[in-house]
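This is the structure I want to talk about, given as structure tokens.
The complex appears here minus one protein chain, its other protein chains still in place.
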């Protein structure tokens, strides 16, 4: 079993808040992350798949195919977008990195498990100090 | 003459566009950076001052003082904010990194030139691939 | 189950040696790390906690609370200090990164497991080439 | 149980292709990685061993010993070399990072498990975006 | 005057040697960099242009245009190639980073000075420890 990780990046705006909470409660729970006019990040995404090494070509999966799937399913929907307003798979969810990691897992899983490989981990760094990992 | 550089970071949303241009012209000139619902970045800011090393304490300037000035004048106004909507010194300007670097220079210059040091350079990285430097 | 990692940094002096060994044995076992007048590092610390994502706020734990606990329990005791001489939870231990990781785990565990989250990993990088992980 | 990771680097040329495939099939499967005149990378290698912390010296293993073993068994054979042509333990294998990680595991395992420690992981980054992990 | 820097990357093989020197002289002058079967690097290239900020759009130059010029003129010719054998603008030159920086300057200068901007610097990092800058 070999683990292959592809790093991708996207720049997006977001805001953490609940519509059903008053402003002061949002402020108390989410702090400056709930500022009303949005803020944003250079998110870094690591997608890890696992599988056997093919005797034929020596890959777990072809990384170019993997890259295209991540680009089409995830990066094009998130890059230079507003996570709260523009991203179909985040609709109705609080825009935390935790929820984003789970949503990206669910988006990718049906499409990325090619050539017998399995999705193993979604890791997202929101800043150089804060990151999230999800293993399904 | 010694050059001292302090790195700081801020996470902000922005959008590049001109109100007096139609949407298609904004799209043509600014591309995905003009998406209407904002996007954002983890901006990295490097402030460089230059001066003589003090015989008394061996510093160009006290870096804790420098840090507080940058925090108060720049980071508190930009971090977790929308550059187009929330930042007084960017009002009426297109929110490019070029304009941001010049505006930060103008904001900092009257306050940061302590102990005989001079402001030398404002450098901002918007992504790991794109950065701007301004020397006044 | 989601894993949340917070990165923190501290700058500290240390020296690896045993008082009950002669100098030449300390030199043989610990090499230049046993130099008598200390040396130091910019240590990087990653604290990983794991737990379920709250439906209420979309977090595993509030990262600001996590940050404050790590600051108060660990960083304030280590940053700009001498690990051998100044740090209560390292007293009587050889100041290796291995022992430091275990000690930080023991210091943090009773305080950091808030909101149902569990401490998962303490990782410390001593240099860009050497790092230690401890999972309890 | 503590995990200790040592980072090393090597600069090498390689090419992905099969001699028993025609050029167009190599091109289709391996893309630009099959270009006939080679290309190369600054590979980063992380070797992780695991074991108990010694009461005597506070290490899992002495990192200087570990470093020498990795240098002698791996880095000297790969650094400034051609992976396809110069490296005995890669002869007859397609020069993918997957195959390289498995081969390095097999080379190191008999020599690196000193002081009761076990080899835990070989991680190789080929570029800043692509990496492989192997756990045996 | 504002300075805008774009970072790009390319993975290439090379070898330092002179055909008119015997092997032992090449070995003496160039060391392991003259190994006959090539080695390679993940080169990082920073292209800096300087100019005035446009009142119309707030840019020095449009970074997407800049990116396309660097891609077409430089990256496509170097990435996944052999610098000694495949790159027209390096023919007949020793494949040092110094010569590469000068050659890239000469390749880019006639094409990259758009919108009144001037080419300011070509910087290339061959490894994380060695880099070259050329200002024309």
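Read from first to last, the chains carry the letters A, B, C, D and E; within each, the first residue is number 1.
Keep in mind that, in the parts below, a residue touches a chain if its C-beta (ideal position, glycine included) is under 8 Å from a C-beta of that chain, and two chains touch if they have at least 3 such contacts.
Here the structure is a predicted model, which is why all the values come from computation and not from measurement.
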| item | value |
| --- | --- |
| Interface partners of the hidden chain - shown chains only, full complex considered | B, C, E |
| Options E:37, E:62 or E:99, residue touching the unrepresented chain | E:99 |
| Hidden partner chain, residues of chain B it touches | 1-8, 53, 57-60, 62-64 |
| Where the missing chain touches chain C, by residue | 9, 11-14, 32-33, 35, 37-42, 79-82, 85-86, 127-128 |
| Footprint left on chain E by the chain that the document does not show | 16, 18, 29-31, 93-96, 98-99, 101-102, 128-135 |
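The rule is simple: only the chains that are shown with their structure count from here on.
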| item | value |
| --- | --- |
| Any chain that touches chain C and chain A | D |
| Chains in simultaneous contact with chain A and chain B | none |
| Option reproducing the contacts of A-C, where over half of them reappear, out of A-B, D-E or C-D | C-D |
| C-alpha-based rotation, chain B on chain C, 0 to 180 degrees, nearest 5 | 180 |
| Chain A and chain E, separation of their C-alpha mean positions in angstrom | 34 |
| Rounded Å distance, chain B centre to chain D centre (Cα mean) | 42 |
| Chain D residues counted as touching two or more neighbouring chains | 128 |
